[in-house]
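Could you have a look at this structure, given as structure tokens, before my questions?
Every protein chain of the complex appears in place save one, which is left out.
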Amino acid sequence: MSPSEAGAKEAPKYTKKDFESDQDVRWCPGCGDYAILSALQKTMPDLGIPKENIVFISGIGCSSRFPYYMNTYGFHTIHGRAPAIATGLRVARPELKIFVVTGDGDGLSIGGNHMLHVLRRNVNLTILLFNNRIYGLTKGQYSPTSELGKVTKSTPVGSADRPVNPLSFALGCGATFVARTVDRNIPHMDEMLKRAAAHKGTGFIEILQNCNVYNDLAWNVIYDRESKVQHELRLEHGKPLLFGPPDDRRALIMRGVTPKVVRAKDVPESTLWIHDETNVNAAKLLADLFAPDFPIPVGVLTAVEAPVYEDLILQQEQKAISERGPGDIAKLLTSGDTWKIS
Amino acid sequence: MSPSEAGAKEAPKYTKKDFESDQDVRWCPGCGDYAILSALQKTMPDLGIPKENIVFISGIGCSSRFPYYMNTYGFHTIHGRAPAIATGLRVARPELKIFVVTGDGDGLSIGGNHMLHVLRRNVNLTILLFNNRIYGLTKGQYSPTSELGKVTKSTPVGSADRPVNPLSFALGCGATFVARTVDRNIPHMDEMLKRAAAHKGTGFIEILQNCNVYNDLAWNVIYDRESKVQHELRLEHGKPLLFGPPDDRRALIMRGVTPKVVRAKDVPESTLWIHDETNVNAAKLLADLFAPDFPIPVGVLTAVEAPVYEDLILQQEQKAISERGPGDIAKLLTSGDTWKIS
Amino acid sequence: MGQIATPATGAEKSRKALDRAVIRFAGDSGDGMQLTGEQFTTESAWAGNDLATLPNFPAEIRAPAGTLFGVSSFQLQFGSQRVYTPGDRLDCLVAMNPAALKVHLRDLKTGGLLIVNTPAFDKRNLDKAGYATNPLDDPTLAERYRLHKVDMTGLTHEAIKDLPLNTKEKDRTKNFFALGLVSWIYTRPLEPTLDWIKKRFAKNKDIAEANTRVLKAGHAFGETAEIFGEHYAVEPAEMAPGLYRAMTGNRALAWGLIAAAQRSKLPLVYGAYPITPASDILHELALHKRFRVRTIQAEDEIAAVTAAIGASFGGAIGVTASSGPGIALKSEGIGLAVTAELPLVVLNIQRAGPSTGMPTKTEQADLMQALYGRNSEAPVVVLAPATPGDCFYIAYEAVRLAAKYMVPVLVLSDGFLANGSEPWLIPDVTTLPPIEIQFRTEREGFFPYLRDSATLARPWVRPGTPGLEHRIGGIEKQDVTGNISYDPDNHDHMVRTRAEKVRRVAQEIPPTSINGPATGDLLVVGWGGTYGSITAAVEQAQTAGKSVASIHLRHLNPLPPDLGHILREYRKVLVPEINSGQLVRVLRAEYLVDAVGFNRVRGLPLPSEEIYEAINQLLGSTP
Partner (left out) sequence: MGQIATPATGAEKSRKALDRAVIRFAGDSGDGMQLTGEQFTTESAWAGNDLATLPNFPAEIRAPAGTLFGVSSFQLQFGSQRVYTPGDRLDCLVAMNPAALKVHLRDLKTGGLLIVNTPAFDKRNLDKAGYATNPLDDPTLAERYRLHKVDMTGLTHEAIKDLPLNTKEKDRTKNFFALGLVSWIYTRPLEPTLDWIKKRFAKNKDIAEANTRVLKAGHAFGETAEIFGEHYAVEPAEMAPGLYRAMTGNRALAWGLIAAAQRSKLPLVYGAYPITPASDILHELALHKRFRVRTIQAEDEIAAVTAAIGASFGGAIGVTASSGPGIALKSEGIGLAVTAELPLVVLNIQRAGPSTGMPTKTEQADLMQALYGRNSEAPVVVLAPATPGDCFYIAYEAVRLAAKYMVPVLVLSDGFLANGSEPWLIPDVTTLPPIEIQFRTEREGFFPYLRDSATLARPWVRPGTPGLEHRIGGIEKQDVTGNISYDPDNHDHMVRTRAEKVRRVAQEIPPTSINGPATGDLLVVGWGGTYGSITAAVEQAQTAGKSVASIHLRHLNPLPPDLGHILREYRKVLVPEINSGQLVRVLRAEYLVDAVGFNRVRGLPLPSEEIYEAINQLLGSTP
């Protein structure tokens, strides 16, 4: 058993209620965060982990209020630093199951550097990035995922910054598990959460989330029933990349390294692009796609194995102890050159 | 003329000497930084920019001592923040030509967040990242680009962090110009510097650099004459991806989205992969490749056009002024609701 | 019916003259209390009163309706005499729901006017507010206060029943009913609000019509309903003649910066990362591109301050702002500006801490951080505005000093000043002290750290100036040449020089003005947003015949040159602060006077009543 699996002691049978804390939920009525909270509380019992071994760590933002509402251990920390705090916690206590909850501002603006490093280190954490393309808690400034030209309080004639794509960024950082889901799709969220939680290493999920107060329907292209049917591309390992309404199925295929949308019926089945979660290259090309010119990939873009940071650290420790025994401070103090005065 | 081109007034004819400052160069004898300095001083006259309009901004590290040695304006700032300082300078003075000099620690460890954001904003700067895969100035700890398992002062039994690839990271951040060159290849450095400096937006160059004191020959695979012949892949726009010795030419081709190395003579010319700098997808796949299994791409991976941050800001300003005239503070103070007391 | 204090009959309504009144509107976050308060403020300003305001809202964006933590309030004091504070205890409280009543009732004076919106006191809301029974049914409420139960919701709907709006839209106008009613009670002119409605809802005639009708309905209700026995007039205050406007602290800071940039003929580069309560400065500045104001919403506070430093290096006015945690993050960057000797303005809109603390609440506990919150000896100039309107002058002064002395200037505003407003006499900008920027262009004898003999400032050189190419940086440098130097004596010299440069700013400080006798039993020393509370308390004590004076420091570093002398002219020194005692420590260390603090750290302005008590206590008597 690797140190990071140590937490898997037998868990009691829980219900959703067991994961609801006694705190008033303080989001705006209608906020997408409610759905995510509910999905998570619902998913938790299925993870089979004793409640006391679960910890939620967050930064600051509307999304980062999350830990208060989960009846597990929780730490609402400071803006952008949740991945670093979680790394320290994980190194101290590799048997805990740790979730990091962050926002597009918390995780990609002030916290971008920690995100980069936690991803490359592949610390065993599940990171939920609530992307509402806006700063909610500070009342509506544009965020690093807001579209270029976004008009907000801080950009009355439009923003001048090209947005960052969380998935492309994560992949550029060497992430080993990257997925996307949508706050309005509870079963899919549930599935992604389980997949990410089971991943060995950093499981990174972008959750498209609605801020109905400051950026309502920013993701309408995937909320609106009609548009969703047109654009949602469900990624499923081993399945071809097909999307669109039944009467107008389209296929995403490759022209060289350039994705192209064609009518499904126009291409032979053998040339369809089969989704392969273990192909990081494919994930990188998928990550950049979005409506209207392309479908919106939803699901697991990539899931690959790689060394896990704290596993290596703990292995080094165990090796040192098993080879030379546990440390003895008295011996340490008298090691090397000493001399006696009497 | 866009505001960012304003600096292009007629420059005097310079020689390399004009760009040498009067400061003692304080790198270790044999350090790769000397070659880069020399290349830069040599390239400067060719840029045709008046010396007083050139600014070098750096953070902290051996590499970041760079500005002191260039007889231009210079600012040796604090660790990791050079891209942010340069952004402020550029917004204030879009007519200046700004170079940012940073290291793998400065630019990708403490400064990773600013690197992300300067790249996505596409601020018009030329960024030179000296990658020696080590912390030089602090005497030899591993850096974010050091290989997993690296033994250094701070990791006596090997590091536990998977390295970040500067090129993949930059591309994940939405960089519009990404190139790689090598300290031992002065003509190629010269070419890359000119290309990056001419780019509209952020020109990002990774320079493989030797720290002969703490990480000697980390890049030996591309220094060693024999190995270099085997592994160096020169990227040239419109040319096929061929490398290796004349008697054993190999081609990099695509199997689906997976790069493969084959004997050049085994593949028909029509199936060769032609390098296209405007194809960011291709760049992402190339960026991940390295010896021994793959060749080492050297040259411009991608160069694409995109809106430039400070251009948009300045355009907004000019539009506001041209539509409503320059601001008048007395008018501002009396705007809106006022009342008189007499 | 005014149930205790004025058991009125149907008799003619009397109008009573008041000196001043303190009103608070309180309701749910969704009830529009901030807007109501702001409009009432405008009306009072039109009426020629002096005034001060205190908005107070939850950190939650839209806290769930009816909850205690979702209550939002707006308080103001207006008067026919100088008004220093929004007031301590309320003459009138408008409570739009049970939660508002629960949270705010304790601040209402016994016998004060209490107006409640009865339909909001339903089971659901009572539960949410934690009331087991309806407090309105408790007879002691009406005994203790002049309680008026008004069916505002019903009357509102009635007034606009024929308009094509849905229930929710109609409901939302009820704050105008409250505004109309209270405007009648205190004889405020409705014109500014009617004007505002017209402009604001120009594109939505129905809403405009609804708000107008409801406002008038509230007003008419006061006039006709049998329940209000009297109403009040507050005469115009005697104020300096001139053109006035309402001014909040954050807007004043923004405009002060713009004025300074204009006077110095330079672009203003403002690097900021959003944070409560500083964000509004960014929002305001972003509107003024015509002034060559360039705002950068940076990726974090470190990028914000370093971008500002980069801009300064480029010869622009580099400014950054933040609050609490964000200022902590800027410490390293400020240190760079200290040693690079570049002008930099850092605005700190203090909020309650430590750490995230209570972001929407006020505090003045970052003084020590401003003075000392950097590694090593890194002195900066520290200024603090006294009132919302003073923020304009302080921002202007900060730019002026930063550029003149080539030094970072930190400005300590706070949440109370930032959002509070006061009537502001619009200055003639040409009378502001000039800001003359002289970039060095002369090659002859140029060195980057050559100093001006009066200010010790090094030359400011714009990159782009031919022949003056040079390099600066964060490593210790030789004086004059600016070359890297590890020479021990040079380092000692530079540490002293940087300190002396800041000390010389003292020559810019006007003589301290003393409010009260030049010598006496007690001196009260204040700084920042407590100016109003302290002044009110001290004037109260003076009226009561005490030998008390007060001074207010706008310069915290360096301190005014005459301060030591002044302190020694009083037997005792009291320093009220919304922190655990920071300025008081500085004064004790600097002048060895046995100054004592009065400290309450509640996220609220200091009540002048409590300061008054502290004065009396220190004087050894009961009030």
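Chains here go by letter, A, B and C, matching the order in which they are written, and residues are numbered from 1 within each.
Please note the rule applied: contacts are C-beta pairs under 8 Å (C-beta built on N, C-alpha and C of every residue); 3 or more make two chains touch, one makes a residue touch a chain.
Keep in mind that what you see is a predicted model, and the values were worked out from it rather than measured.
**Q** In the intact complex, which of the presented chains make contact with the chain not displayed?
**A** For the complete complex, the undisplayed chain touches A, B, C.
**Q** One chain is left out of this view; which of C:G373, C:G464 or C:P576 touches it in the full complex?
**A** C:G373
**Q** Residue-wise, where is chain B in contact with the chain that is not depicted?
**A** Counting only chain B, the missing chain is touched by 24-29, 60, 62, 78-80, 109-110, 112, 135-139, 141-142, 144, 153-157, 159, 161, 213-214.
**Q** Tell me, which residues in chain C touch the chain that this view leaves out?
**A** 58-59, 69, 302, 323-325, 327-329, 331-332, 335-336, 338-340, 350, 352-358, 360-361, 363, 365-366, 368-369, 371-378, 473-476, 486, 488-489, 491-492, 495-496, 498-499, 579-580, 585-586, 588-590, 592, 594, 600-604
**Q** In terms of residues, what is the contact footprint of the unshown chain on chain A?
**A** Within chain A, the residues that touch the unshown chain are 7, 21, 23, 50-53, 55, 57, 60, 67-68, 70-78, 81, 84-93, 95-96, 113-114, 116-117, 313-314, 316-317, 319-321, 324-327, 329-330, 332-334, 336-342.
The definition used in the following text is that only the chains that are shown with their structure count from here on.
**Q** Would you kindly tell me how far, in whole Å, the mean C-alpha position of chain C lies from that of chain B?
**A** Each chain reduced to its C-alpha mean, chain B and chain C end up 45 Å apart.
**Q** Quick one: report the Å distance separating chain A from chain B, using the average Cα coordinate of each chain.
**A** That pair's centroid distance is 29 Å.
**Q** Between chain A and chain C, what is the gap in Å from one C-alpha centre to the other?
**A** Roughly 40 Å separates the two chain centres.
**Q** For chain A, write out the residues touching at least two other chains, lowest number first.
**A** Chain A, residues with two or more chain partners: 109-110, 112, 144, 157, 161.
**Q** At which residue positions does chain C touch at least two other chains?
**A** Residues 289, 299-300 of chain C touch two or more partner chains.
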